[in-house]
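Take a look at the structure set out below.
What you see is the complex with one protein chain gone and the rest in place.
Labels for the chains are A and B, by order of writing; each one numbers its residues from 1.
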Amino acid sequence: MADTAVQVEHDHHGADAHHGPTGILKYIWSTDHKIIGMQYLFTGMFMAVIGGYMAYVFRMQLAFPGISVPGFGQVSPGEYNSLITNHGSIMIFWVAMPVLIAAFGNFLIPLMIGADDMVFPRINRLSYQIFLISALILLASLFVEGGGFGGAWTSYPPLSAVAEYNLTNLGSTLWLTAVALEFVAFLLGGINFIVTLMNSRAPGMKAYDIPLTVWMIVIASVLFMLSVGPLMAGAVMLLFDQTLGTGFYDPARGGDPILWQHLFWFFGHPEVYVVLLPAIGFVIDITATFARKKVFGYKIMLYTAVATAVLSFFVWAHHQFVAGIDPRMANVFTITTLLISVPIAELLFVMIATLYGGSITLKTPMLWALGFISTFLLGGVTGIFLGASGADIYLHDTYFVLAHFHYTFFPIAIIGTFAAFTYWFPKMFGRMMDERLGKIHFWGTIIPFNTIFIPLFMLGGIGQHRRIYNFEHFPELAEPWMFTLRQIATISLVIMLLFQFVFFYNVIKSWISGKKAGDNPWKANTLEWSTVSPPPHGNWPPAELPKVYRGPYEYSHPDREEDYWPQNEPA
Amino acid sequence: MSHAKPIATLRSATGIPTGRLAIWWVLASEVVIFGGLIAAYLMHRLGHPEWADAAAVTNTMIGTVNTFVLLTSSFTAVLAHQAAERGDGKKAAKYLVFTIGGALTFVCIKSYEWWYEISHGYTITSNTFWSFYYTMAGLHALHVIAGAIIMGVVAFDAYRGRELQRVELIGIYWHFVDVVWIFLFPLLYIAK
Partner (left out) sequence: MSDHSGHHDVNYKKIYFTLLFLLVVSVVGPEFGILWVTLVTAFGVAAVKAYLVIENFMHLRWEKKLMKWMLTSSLIVMALMFFGIAPDVMKHEGRNWVNQAAIAATERGIGGHGEEESAGEAVEMVEAEPGVFNAQSQYNIACATCHGQQGMGDGAAAAALNPQPADFTDPAFWTERDRDRIYTVIREGAAAVGGSPLMVAWQNTYNDEQIEALTDYVMGFQPE
């Protein structure tokens, strides 16, 4: 990092003299919310690379069955199971969660509400350390005898509960332990976020002056906290089934395997909204900034998010329509599932209405935000088919579900992350990212993404099932044209993964020699832009902690010459 | 490593002290963990009338004594809070030590009970009632042990007159552990 940035940091240190460890320990043992946010961010990105590599390996096996995959070798059936299981688990629990909620939550919440840190900095650090241990346990599970867990990321018993069935005795136990620890880490982090927002807002910041990003992350934390408890209890029960030989999920011994499915999806479905809401928050903030326009319906947005959160507790059993649940319950869950598309559509309409009539600048973050809106829309629309129990019985467990899922999660976890990362990069590192490389990376990601999953929609429609190791074993799924579609998807994936090198190159290059960003490169209103970039420990000098005078989206106010009006500027 | 508290920790936009707000959120998340386990047990219990035979084996006497011990330790915990509020750290520490004593008594009685049951062949794998029995009581016992350890730290500080607000926080947590037991007691011992 450049000398001047360090210089600025020192200047600010004068007053609040932080006596912590020095050297490298300063970064790995820090209680500063920004450093912890970065730790989460880079751990998450590292895991994303592993998850992407796994996707590459098993997609190669599916498109060209039996070939020796470059960089991996021949894929055995057991390895295939382990790869798809861990790809799913990593991308959701070790990429989407830590990056969207923990990384940006940690980095942004105190900055955006004008506080010097989280309310419990040391618990914050503990949360990251537990998360790191969980990631290490998961990675270790890939190398134990029998290989990593291969019972799918949903981990249904009896497959997951009985070592004789899944053939990965230690792998499944380590996987379950890692997931449970990861939940503990996010409970600690989530409580920290919630309490920080409730108690530590800058003077003058009322409920409707809080930027939507912060609201969304905190609503997501509450949602996570209320839904994860039963699954933690369920995970302990599954762990006992695996290790001690209890029969919680064994009907012959008085248990019930459906119970796990319920407990899993009681968490699993709200989880979708746990990761969705922060991404929505980033996108709406970015949209308002680059359209130079007030968010169309701040309160509508907020109430809709709350409604989504509440409704998300009523939809979980739509994952189990074919599991033999009570048909009357299936009716109820069909109705609630179709209902939840209403608030989600509303959120997208608010974004589109915010764009309407704005003076839009297509900088890289804005491109990502628009990419989010358009791809997530497709994901949402295909979900309608799956929500109706009648159609779902045909489509269940096909590639249609898989493609739908990726059309929602890719915009959330990948596009949302890139949007937020490119938007807040100047604040994080004090330098601008390269626009040209950023745009190359954007198009190189978004086009292949569509050509990966549109063929998979088609294959799903003709009934191609998920979790099949080699389609050559099924004559009706081994037609040449089907293999062509699979190969298109796989080649697109390879292209997309190659384009990520542009991103990493861009990050490193801009970090070292990017243009100096200044405090507020995007001319945005929210509080994080009122301090220097990158902000020092404590964010602002203690005497200059900001006060808030207005809402976060006062762009193009008619009475002002400037087209923005920072929240902390006295009237 | 001593840390100056961030300004964020001292702010209170809701009017509720930060520590107390956080401990209630912790409890709200604990409610769903225990709630999930209890709900799962309950629906199995209602669906399996034969579990009544297994439940008949649990020792109501021991359960009652343990309930008494926990209620009493809750009482001393609230007295510790009262003392801390008056600024009397030494007295608060004394009551906290009583509470820790209650926790230890509870754990000892629990160990004896489990030893007795296991030695008579009722292990965690005997049937699903016993699996639930050991899982629920075990999770609760873990909370008792964790609470006792934290309470030791808080008492140590309180004795020196430091961080007196923590006496209330650990007390709130302790009462919650007590409340969980109040529900586990009829579920596992009384209802035959």
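Following the convention adopted for this analysis, contacts are C-beta pairs under 8 Å (C-beta built on N, C-alpha and C of every residue); 3 or more make two chains touch, one makes a residue touch a chain.
Just so you know, these numbers come straight off a predicted model, no measurement behind them.
Undergrad: Quick one: which of B:108, B:142 or B:190 touches the chain that's been left out?
TA: Touches the omitted chain: B:190.
Undergrad: Among A:28, A:167 or A:458, which residue is in contact with the omitted chain in the full complex?
TA: Touches the omitted chain: A:167.
Undergrad: Pick out the residues on chain B that sit against the missing chain.
TA: That gives, for chain B, the contact residues 14-17, 24-25, 27-29, 31-32, 35-36, 39-40, 42-44, 46-51, 53-54, 56-57, 60, 64, 67-68, 71-72, 74-75, 77-79, 82, 85, 120-122, 126-127, 164-165, 168, 171-172, 175-176, 178-179, 182-183, 185-186, 190-192.
Undergrad: Touching residues of chain A against the unshown chain: what are they?
TA: Counting only chain A, the missing chain is touched by 163-165, 167, 226-227, 230, 251-254, 256, 258-259, 262-263, 266, 313-314, 316-317, 324-329, 473.
Here is the rule we go by: only the chains that are shown with their structure count from here on.
Undergrad: Which stretch or stretches of chain B touch chain A in the complex?
TA: Listed in rising order, the residues of chain B that touch chain A are 1, 3, 6-9, 11-14, 16, 18, 21-22, 25-26, 28-37, 39-40, 43-44, 48, 51, 124-125, 127-129, 131-132, 135, 139.
Undergrad: Once bound in the complex, which stretches of chain A touch chain B?
TA: Listed in rising order, the residues are 20, 31, 110, 115-122, 187, 191-192, 194-196, 198-201, 205, 225-234, 236-237, 240, 244-248, 253-256, 259, 263, 538, 542, 545.
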